[in-house]
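Before I ask anything, here is the structure I am working with.
With one protein chain withheld, the remaining protein chains of the complex are depicted in position.
And now, chain A:
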């Protein structure tokens, strides 16, 4: 039976529904990219025309978070704030949900969407609504988030990684997403760099700025886009906060403007973006006045970067002498690296997370070595030695001097069973989840690499 609407038209109409607002600037075609303007075809011409510029990429990068054909999972609990409170010393309530899948509520999903936490390669589009597996590392992360809110305001700075070549699909980006969700539920401010590659591959404009410590390069358009993301994701939180200091800005700004409005100002105008970014961080790193309730209150901040290996080497940008610029000489990556290394303090608590990316891995040997070293020291093993005939990247080494490393292994069989049961209850995996089936898929997924598990169970068609 022929449908009355062709597939391409259907896609296009869906796109226009999905994207009501277009980002001010985007290097990657964002999830919210509006449908490209239609070309005026020849009158009466019904022949196939090539898709407009950017149309295919927008389609490729589209984030679909729902599948109406999937079954509604009965009794799926939500990921809520009360699961993140201290249960016993050293653990949070979330610990009891290990190996279970928890759904994300609409508000969180909106924030995560605005942060670009979802990736098109993840299988969100196969289920009725977004839900994530609580694995041992998630519970551990929740515990560290709880520590950051305690009296010590202990700030964890951590790199999530896997051994190069084998950690693809092991859930590093989803760990960041879970951190975002938890931070959002705890009313933290979340700043997320979705792809470090976008900052370093010379696809966005840059300009030099002279500082007392040397020349750095700011990326105004990217900053504006980042501010837009921050404003949208943290709308509720930022609208409750006000500007507290006098900043030197190119435009006059109302003294008690809400931070939400302030950030939006920067998002609208790339020329203002950098000064506003700096002012915003001054505001966020001002210590709260804990004595009085009426005094200045600033939330903890979660700062994350995905694909951090791209920012751990020379960027594709060139300076005026056409020498490659080190990624850490770009203002935004440098800002993140200062937070990661602990050079910039977060007095109100928070967390800095970075995740490497294995499907588009940059050759960052210094970072690999540093992470292997940190990991060995954490496990009381003999740390590896650096090859003395290879130059070490001093900037990268300094950035990773004092961070934690979390190497994501595969799922345990209990966790694998939990997620497979969720697949089955969603109607995407049409087999009985037995012990044998779980261990079979666990082996085929290379000892429980979750991306491969998903591929072997719900994506594979035989």
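The rule is short, and it goes like this: a residue touches a chain if its C-beta (ideal position, glycine included) is under 8 Å from a C-beta of that chain, and two chains touch if they have at least 3 such contacts; residues count from 1.
Methods note: contacts and distances are computed from a predicted model.
Novice: Just go with whichever of "Actin-related protein 2/3 complex subunit 5", "SNARE-like superfamily protein isoform 2", "tRNA-splicing endonuclease subunit Sen34" or "Small ribosomal subunit protein uS9m" UniProt uses as the name of the absent chain.
Specialist: Going by its UniProt entry, the chain not pictured is "Small ribosomal subunit protein uS9m".
Novice: Consider the whole complex, including the chain that is not shown, and state which of A:125, A:268 or A:447 touches that chain.
Specialist: Missing-chain contact among the listed residues: A:447.
Novice: Please pick, from A:205, A:318 or A:460, the residue that touches the omitted chain in the full complex.
Specialist: A:460
Novice: Over the whole complex, note the residues of chain A touching the chain we left out.
Specialist: Against the left-out chain, chain A lists 165-166, 168-169, 413, 435-436, 439-440, 442-447, 449, 452, 455-456, 460.
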